[in-house]
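First the structure, then my questions, so here it is.
All protein chains but one are shown at their positions in the complex.
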Amino acid sequence: MVTPVLTAAQAHDWIVAFRDVVVANAAELSDLDRQSGDGDFGTNITTVLNAVGGRLDPGEDRVAGHFAVLASGFMNGGGTSGPLFAIWFQGFAEACSTGASAAQLADGAEAGLAGVSRLGGAKPGDKTMVDAMSPAAKALRVAADQLAVPEVALADAAQAARTGATVTASYSARRGRASYVGAAAQGVVDPGALAVALFFESAAGAVR
Amino acid sequence: MVTPVLTAAQAHDWIVAFRDVVVANAAELSDLDRQSGDGDFGTNITTVLNAVGGRLDPGEDRVAGHFAVLASGFMNGGGTSGPLFAIWFQGFAEACSTGASAAQLADGAEAGLAGVSRLGGAKPGDKTMVDAMSPAAKALRVAADQLAVPEVALADAAQAARTGATVTASYSARRGRASYVGAAAQGVVDPGALAVALFFESAAGAVR
Amino acid sequence: MLDVHQFINGADSYEADVLDGFARAHAGLVRWNRAPSYVVRRNPAPDKVALVSGGGSGHEPLHSGFVGDGMLDAAVPGHVFTSPTPEQVIAATKAVAGDAGALLVVKNYTGDLINFRLAAEILDASGVRVRSVVVDDDLATETDGDGDPGRRGTAATLVVEKVCGAAAERGATLDEVADLATRVVARSRSLAVSFSGAQLPGSSIRSFEVPADEVEFGVGIHGERGTARHPLRPVRELVAELTARISGALDLASGHRVVAVVNGLGATPAAELYLAYGELAGCLERAGVRLARGLVGTYVTALDMRGLSVTLTVADEEILALWDDPVRTAALAW
Partner (left out) sequence: MLDVHQFINGADSYEADVLDGFARAHAGLVRWNRAPSYVVRRNPAPDKVALVSGGGSGHEPLHSGFVGDGMLDAAVPGHVFTSPTPEQVIAATKAVAGDAGALLVVKNYTGDLINFRLAAEILDASGVRVRSVVVDDDLATETDGDGDPGRRGTAATLVVEKVCGAAAERGATLDEVADLATRVVARSRSLAVSFSGAQLPGSSIRSFEVPADEVEFGVGIHGERGTARHPLRPVRELVAELTARISGALDLASGHRVVAVVNGLGATPAAELYLAYGELAGCLERAGVRLARGLVGTYVTALDMRGLSVTLTVADEEILALWDDPVRTAALAW
């Protein structure tokens, strides 16, 4: 039996779709950051993804290659989210190869999450991107164990990430700058977590 | 025939009444200055007159003495209006003696006006205190020539000063800081001129 | 109930409170005489020409911040936006002037002119040699009219005080320092823009407000309105217009050298001043004018106005050398 894999072309389209949805939601992402942090998240991530968009090579024939571009783009993003997303996507870049099976995506999400946790020190419940990354990694693993195709695995991850992100609104932050404004961030979704949800949701149109 | 004169006690009450009406109108005076200058006139003149009020000696038996206190108070007032009012009241202090006849008041107003003009360089129509001082001096002279009593002479001066002050609203300023805001000062009464009107009007209750 | 967003105890004690803190912060440099109020340098220099300046408060760090080695010997602060009294000027000048005499640096405002003139007359009569120079750099109030008050004195005052302070320190005579001052004044022009008026201590009213898509052009340093209101433009275009008008007034031509000051009016972040300075440098470069020396910072203010001014002084060797001389004051040190 041939394991169904995500192709390089699909990964390309997925990343482009991610860029587009982030650009479309940049103002909201910044606004969330304004309420819980310093208001630059939308700008930070848009700048990175626009640069990445310009550097993605449609001729690239490896999924790993596309994720590597994403990772290095975020490493030049600065801020808190830049290097964390860089480490996260680096996990995907290292786990994937020419293509990417659901298992490889689960490997990548787990490795990326481990890197983000080590570097940023946040735990689930700290109202950060981790709150979306962690359930998404679990959903990918469950789907991979059930031999799901990437499309289905990513849809499950998207749902899990979205729920994880939504729930951050109920947390008062302890990590990152949101912790400094305490109660004022109550009721506000963490923008980093929302971006993670947008990432997995972007797969829907590109991966089928 | 005995020339009717203003007494030292009357001069004292006049100056106190002047202080009181200025204090009551300080906010308006500052507001006029805000529209045509820098907004401190009410504070400047109130500070001076409150200090003068504390230094006036009810036992002082010379009109000249009271005016000298007024002049030296204004000399310590700073700003544009401080030394100009100081020179002006100095004119009264030098022209008056134990008492003050209408002729002495006219002499004082003329000498004071000459000093203000020399020091400040403003001419009638420049939208300054001169626009009230000049008609008041003329009115005092006319009254004195007609051998009017001080009470009447001062009432004439008050009317002339008030008209002169009111008309400043129609001038665009050339002198002083009002000139810097040009058209914006149009329609605004000059606060220095208004203070001159208040000064002569304050005589009404005190001198009779 | 307090309801004014200012770090003050109240309007009445404002000037004294500020000067008390200032004198404590710079106790090694200056001494504050409380009444009559003036600031003098801690280490007197009685053998040289004394430089005395002053005017209303609200322009900090001008003038007290420029008292020290190589600049002012005394500063005379009035109440906010109010000229100091002759008594203050006389006392301050007597405290610092020796046989070499004193130069009074006066900004062109009616109140300052009058009070300093009265002081100078009395000083003169009491045997203190004084000369006065009136700084009038602000192009916004230039008119043709004869009896007009003319250009206000604004940020060029700082250039005059730095250059003449250095000359005095080098041992120039009173006449030399006064003539130099006159020369620097003649070669200096400024123009200022602002996004807001000023708010007097304790007052909840701002002297004027500007809509978000406009900028007030030609403002002074007392919260006065400007001469015009322009649509808001990128600072590149704004600075280009300021530079063009100042250059025109100074007949600046290719090959000229200038000292430039980009000055904040009180509430403008340093970053924006640097940004404006970069644009100014570009404008001058394109015109072939050499930006020989530049100074960027918040030096001559109007309380908390969110504006900036540009000052250019046409320089020569002497002015540049004096500009470079060491200076050690609270606000300027090199």
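As written, the chain order gives the labels A, B and C, with residue 1 at the start of each chain.
Heads up, the rule we're going with is that contacts are C-beta pairs under 8 Å (C-beta built on N, C-alpha and C of every residue); 3 or more make two chains touch, one makes a residue touch a chain.
Keep in mind the model is a prediction, meaning the values are calculated, not measured.
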### Task
Give me the visible chains that the unshown chain touches, in label order.
A, C
### Query
Just one of C:Ala276, C:Val289 or C:Ile319 touches the chain that is missing; which is it?
C:Ala276
### Per the touch definition above, residue among A:Thr80, A:Ser101 or A:Ser202 touching the missing chain
A:Thr80
### Query
Which of A:Val21, A:Leu119 or A:Leu147 sits in contact with the chain that's absent?
A:Leu119
## Note on the structure
Touch rule applied to chain C and the missing chain gives residues 1-10, 14, 17-22, 24-25, 57-58, 60-61, 65, 195-196, 204, 210, 212-213, 215, 231-236, 238, 266-279, 281, 291, 294-296, 298, 301, 303-304, 306, 308, 328, 333-334
#### Entry: Residue ranges of chain A at the interface with the undisplayed chain
34, 37-40, 43-44, 47, 75-84, 119-121, 123, 126, 174-177, 179-182, 184
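The criterion applied here is as follows: only the chains that are shown with their structure count from here on.
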### Task
Indicate which of the five shapes (line, ring, star, complete, other) describes how the chains touch one another.
other
### Query
What is the distance, in whole Å, between the centres of chain B and chain C, each centre taken as the mean of its C-alpha atoms?
33
#### Entry: Mean-CA-position distance for chain C and chain A (Å)
55
### Query
Quick one: chain A and chain B, Cα centre-to-centre, how many Å?
77
### Message
Residues of chain B that contact two or more other chains, please.
### Response
none
### Task
Provide the list of chain C residues touching at least two other chains, using ranges where the numbers run on.
none
